[in-house]
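All remarks here apply to the structure that follows.
Shown here: the complex without one of its protein chains, the others still in place.
After this line comes subunit A, so read on.
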Amino acid sequence: MTKLFQSLGDWLDDRAGVRKLIHDSLYEPIPGGARWRYVWGSTLVMAFMTQLITGVFLWMAYSPSTQTAWESVFYIQYEMNGGWLLRGIHHFMAQAMVVLLAIHFLQVVWDGAYRAPRELNFILGLVLMLIVLGLALTGYLLPWDQKGYWATSVGTNLASQAPVIGPDVKKLAVGGSEYGHQTLTRFFALHAGVLPGALMAFLVLHIALFRRHGLHARKPDPTKDAMFWPDQVLKDSIAALAVLTVVLLLTIYFGGAELTAPADPANPYDAARPEWYFLFLFQFLKWFPGELEVWGAFIIPGLIMAVLFLMPWIGRTRTGHLINIAMLFLLLGGAAALTAQAIHEDYFAAWNSKEEILKADDPVLAARYEASERFLNAKAEAHREADRVIELAESPERIPPTGALSLMYDDPLLQGPRLFAQNCASCHNYVDPSKPAEEQPHAIVNAAPTAPNLFGVGSEAWAAGILNPEKIASAHYFGYEGSPFVEGDMVSYVTESLGADVDDEQRAKAKEAFAKVAEALEAEAALPTAPKTNEERQNRIAEGRELIAGGLSEMLESGMSCTDCHKFHDAGDLGTAPDLTGYMSREWLLAFVRNPAGERFYGDNNDRMPAFGPHDNPQLNQLDDKSLGLIVDWLRGDWVRVSEPVE
């Protein structure tokens, strides 16, 4: 066997000279012997190899277009075997690379390893650093999620401000005047083709020159001189393994890389921030108001880069070298300070109490608090959105051919609150009255409502509230500011039926009857969240229906039942009060919101609710049919439920 290998080796060596090649690459003399401080360059090569390997496997599953980018990353992250691990390693190794680059760079400058004859190699190293940063920048956009989309679009907008060529450069990078398919294809070609190709080419030159000049050792001890193989290789491998371990731990700790909601050009992400290692640039820009921005975005960073490129020449003298080191620490310190400032500003609201800020009565602090609050809210909202889209995409419904964005646009749970806030919340509340509003993150609160609270509309509890003398006269129902109904027939009917003048026995009877009415009304609404019916409940509902349709008049002292004012199926007439047939069902609510002043609803008694869709031509309506449907479905709790059981 060994003989076979021997002869195969000979054959290869004859034709390709492999033995010399291997010998040359392994037997690099290391003055002073192997040391831990020489590992940084090798760990960078290992990190790049990791990116190359994980990147190619990601490539096999990734599809760059606006309808498939997020979708394919979702598939990698949530459906492929260990896809989250693959993407997580790629994500965190990219960040490790930035850190390793900084260490490698710092060490080269500190050791003065840029001095002749190594100037050219130092410059190659800087070029490599720029390529790595370019890879980081282009990679951030590829998942096409809200975070990457909005952060990168801020970046390309800045690029368009570069003097003269800016707008054209932006157009070429983005592939048009707006973000779209061509942005993804271009960024992907840069990320997976052009930049890695360039990186490999420059890396070959960098290593070749490094070998040509030899390792730059400080105070080498000639008695300890050794070869690269195996001592230094062992140290390099251990360091590489340590880096990988850190990356794996980070990946596992964070459950892989984050995937926020699909990019939505119409729905800005208020928490758009670049990756942490670019955060200092983001913060730096805040210092340059108006047209001075060119200084913050191009001139000063450009000058700093120029100085970095000139370091080998500045560092020719001892003073120059010290200046270089001082400059580098100044830059790193500045970047660290700016990063800290950016984080402090963003999380200001989380780290300070609102009362104290308000007490300070400082408009600057108050504005900072507000901005931070918006950032944190946007982040929380984006998380909620992402969880929901991912839940929908994982459900048997899957993602439609139009992409995950249409999943979002068609989901009442996501769109309902937004549309409600825009169109309904200036009058209505959406708050669970049984709990304090502060405990309800999804409540939509209007402190001075001029219409009923719509939380749980159509449910038994909601209907029971109308039939409760305290509740119906409260701001949650008809007791809102300026309500014409608070002294209307409905309120007096309920108050009289259960009021102080009624004896206890009669009140108990009426209460029991109203409870059945509420159940019957809930059955009319046919909410998807209604409890499962059983025979007992069916009977109560049937009794409730009879009570509505006239039965109440026999048991109440007023001698009136619902159908004396309302229509309910075949009983009663339209014209005085809203129809109770199919009360708060989807069809009923849609027709109501379209035109509450219609004969079927409030008619002339309509308070101030606008007609949101009275016209057949949707162009003339305030709300289009789809938005109306989304609001109604959301109010009725009618959305796809996947993980949570129906309550």
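Quick note on the criterion: contacts are C-beta pairs under 8 Å (C-beta built on N, C-alpha and C of every residue); 3 or more make two chains touch, one makes a residue touch a chain; residues count from 1.
Following the convention adopted for this analysis, contacts and distances are computed from a predicted model.
When the listed names "Ethanolamine ammonia-lyase large subunit", "Phosphate transport system permease protein", "Molybdopterin-dependent oxidoreductase" or "Cytochrome b6-f complex iron-sulfur subunit" are checked against UniProt, the chain not shown comes out as "Cytochrome b6-f complex iron-sulfur subunit". When the missing chain is restored to the complex, the residue among A:Gly175, A:Gly550 or A:Gly582 that touches it is A:Gly175. Checked against the full complex, the candidates A:Lys286, A:His344 or A:Lys435 give a single residue touching the omitted chain, namely A:Lys286.
Only one residue from A:Ala367, A:Ala380 or A:Ala508 touches the chain missing from this view: A:Ala367.
Of the options A:Gly17, A:Gly82, A:Pro167 or A:Pro230, the residue whose C-beta touches the omitted chain is A:Pro167. Residues of subunit A in touch with the missing chain: 66-67, 150, 153-154, 157-158, 160-161, 167-168, 171-172, 174-178, 180-182, 211-214, 265-268, 270-272, 285-286, 288-291, 293-294, 367, 370-371, 374-375, 378, 422, 426, 615-617, 619-620, 622.
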